[in-house]
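Provided herewith is a single structure, encoded as structure tokens, for subsequent inquiry.
One protein chain is absent from this view; the other protein chains keep their places.
Here is subunit A:
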Amino acid sequence: MSGSKMYDVVRVSEKKLIGEIIELKGEIASIQVYEETGGIGPGEPVFPTYEPLSVELGPGLMGSIYDGVQRPLDDIMKQAGNSIARGISIPGLDREHKWKFKPIKKEGNKVGGGDIIGEVQETVLVTHKVMIPPNVSGKIMHMKEGEFTVTDVVCVVETEEGEREITLMQKWPVRKPRPCIDKLPPDIPMYTGQRVIDAFFPVAKGGSACVPGPFGSGKTVIQHQISKWADADIILFVGCGERGNEMTDVLLEFPELKDPKSGEPLMKRTLLVANTSNMPVAAREASVYTGITIAEYFRDMGYSVTLQADSTSRWAEAMREISGRLEEMPGEEGYPAYLGTRIAEFYERAGRVKCLGEPDREGFITVIGSVSPPGGDLADPVVQSTLRVVKVFWDLQDRLANARHFPAIDWLSSYSLYTDSLKKWVEENIGKEFQSNVKDAMAILEREAELQEIVRLVGVESLSSEEILLLEVARSIREDFLHQNAFHEIDTYTSTKKQEKMLSAILHLYSGGLSLLKSGKTVDEIVKLPIWERISRMKYIGEKKIEDIDKINKEIDKLMG
């Protein structure tokens, strides 16, 4: 295999299965094959391509569904029917479709890597910025306008090494991060419409979060909810080694769902990478890289991208299987010793950046990774390696899921380290009170946990009236605010404005209740007031009618006299 380099793509046997070189020892190369290898034996030919595993980047990405090595699953179906046959080779981007290209730069302009030279309206929601590839600079010799396929030349740049033709499409090796000028600290929240996340444990645009939890605790539902409702420009969902039906669900549902901002079908800004559990393990390993590279490409255009990887454990297991085959020395739980490094490198590709090229712009990649630890045990090396690099931890608990408290995010053990850096933005855009209200609510929940401990030991009689009231308020925070049903047409999404109102109404009721206690009412009388029921139905008030929550506040005022 001389002439080939590490991570070059090769084709194996006459069936032309796709593979990648993952070890070189003298003349011997180890190849990881991205397809099932049944029926392949010694002596088969191997065809080198001398290129690393790369993705095609250009118009046509949005709305696609790819396997782990960027083969469009819809085209595979057209060619091969219901199952994924082997050796199929289909390019990631459609070669026939003509895109309307509007140039921004002119002949004679000097351009460098990352400069935006024109635009294509890819979908109603996404204007695709056509950029000079990162490593090219020079002077524009020709510039075209009109309709082109992704391989047509739209621009020619005179560089020091000669003429360089620019097409709507560029290629980039998946294992190499795309360059940017600078990394900046994330300080704008990415809102998801999920109350427990946005209010209590927010993630920043350009930040990263980790959702570990045992099976059935709600990781996928959270990831789907974020894909549906996050206020990002581009959504990437990587189904890594999980269920086929979950991908089908997204495929069938997203075209029907409307983006809350624009009212257009969500699929117009969404891209799926689906390498389900029954598809080859090696392509599963590649799928997260395929995803993040596409994310970087849209980031480079100046967009805010969010990537949901469900589940990174399956990716780690794919690494483990491959490493096992290479007979590498295993680390913890049989995972390769470089597991932590790979995970850190992956999350490092998230971030808020100053993009390469002109005009000046910032781009964001937010990464949210599910982790599926064996038995839900957080000591798992994948969880631990991930927690070392991400700043948000949503701790899903079996106990909560069993009681159908969804999202089953434990309010006491989860955390977001972004709260402080988001403070300024939140105060300016949502309100001065929001973060302090959240703090108060949190304090109530913490106190509730202590009181419950006492109740378990000696019963409710030992509590004071104030404490019993606090327990009721805590229950209300849990059931009427934190609990959110993803499958209820209204409850599924809550704007931050409504979140702010809901939380302050609950706290208002608490202070109202306390002053009623002072004025001599018994706690029994207070908890039986019908106002509690109105509070519990706030979540079903539509976004257009959130002023109704103010009425509840007025009623509380009236109660207090």
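We adopt the following convention: a contact is a pair of C-beta atoms (placed from the backbone, for glycine too) under 8 Å apart; a residue touches a chain by one contact, two chains touch by 3 or more; residues count from 1.
Keep this in mind: contacts and distances are computed from a predicted model.
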| item | value |
| --- | --- |
| UniProt protein name of the chain not shown, from "Glutamine ABC transporter ATP-binding protein", "V-type ATP synthase beta chain", "DNA ligase (ATP)" or "tRNA-specific 2-thiouridylase MnmA" | "V-type ATP synthase beta chain" |
| Residue, one of A:65, A:271 or A:343, that touches the chain absent here | A:65 |
| Candidates A:89, A:135, A:262 or A:402 - the one touching the absent chain | A:402 |
| Subunit A, residues in touch with the chain not shown (by the definition above) | 36-43, 65, 73-74, 76-77, 80-85, 214-216, 239, 241, 243-245, 247-249, 251-252, 274, 276-281, 314, 317, 320-321, 324, 330, 333-334, 372, 374-377, 398, 401-404, 455-456, 458-461, 479-480, 485, 487-488, 530, 532-533, 536-537, 540 |
